[in-house]
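After the structure tokens below, expect a handful of questions from me.
Every protein chain of the complex appears in place save one, which is left out.
What follows is chain A.
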């Protein structure tokens, strides 16, 4: 019983990280049809932002240090969003409607960003010290719920809520959906599609930066940090179905929980193989994913 609860919690926790990483992709890939291979590098940028913020705070009086992570979150979002904006302006805007070209170009950008990180921070990993209030966990008998994972769960919930409000409840979100569904018509109605594109891409990148903060708490921070997660994140978006927030959520939890279950029954390598095989089989059956968007413009 206890181990089942722990297993379930692990599954949900894995899913939440996958979801956070996939959310940014869901925007750029699902809504804008840009295959952003540099998404992992935006995660890396977020992770390094945490590292830099931590350094800045270590110069301040000691009592302030524990608060650094709360500051690192907006910093990571803003830094990643600004670099995303720059990338959109320099490159992506020439590639709308050309998914394959965007794949190759952003892959190159990803390599450049990795090399830049290597030049600035050095090739080896850097270490972040987690704030004291994130160490340890809630303990119920044998079950331990680490504070870090609980914090990440909360963070994902907040990001999801904000995204929902932005996309479905704000004027800017309505313009965004309009442009994604029918660019020409939206343009005719007076929406600046250029500005919407730029804003959307920046938000997607910013969320990747926030995902980088979560990753920094759990794993390594190095030039290739983001690349470990990128395949799984694409799987989530494709499995969930393009263009729907709820699909991404379903995809993340589907993959995260099944991955954890299979991993505990078999081994890490076999678990992953089984999950990927299951995804491929599922997409044969329902090519549009778990939640398909009902629109004519996608055909």
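Convention: a residue touches a chain if its C-beta (ideal position, glycine included) is under 8 Å from a C-beta of that chain, and two chains touch if they have at least 3 such contacts; residues count from 1.
As a working rule, contacts and distances are computed from a predicted model.
K.L.:
Given the choices "Probable cysteine desulfurase", "(2Fe-2S) ferredoxin domain-containing protein", "Urea ABC transporter substrate-binding protein" or "Cytochrome d ubiquinol oxidase subunit II", state the protein name listed in UniProt for the chain not shown.
P.N.:
The missing chain's protein name, per its UniProt entry, is "Urea ABC transporter substrate-binding protein".
K.L.:
Which listed residue, A:64, A:94 or A:133, touches the chain dropped from view?
P.N.:
A:94
K.L.:
Using the touch definition up top, pick the residue from A:60, A:104 or A:142 that touches the left-out chain.
P.N.:
Considering all chains, including the one not shown, the answer is A:142.
K.L.:
Touching the hidden chain in the full complex, which residues of chain A are there? Just list them.
P.N.:
So the residues of chain A touching the missing chain come out as 3, 6-7, 10, 13-14, 90-91, 94, 108, 111-112, 115-116, 118-119, 123-129, 135-137, 139, 142, 144, 146-149, 215, 217-222, 224, 228-229, 260, 263-264, 267-269, 272.
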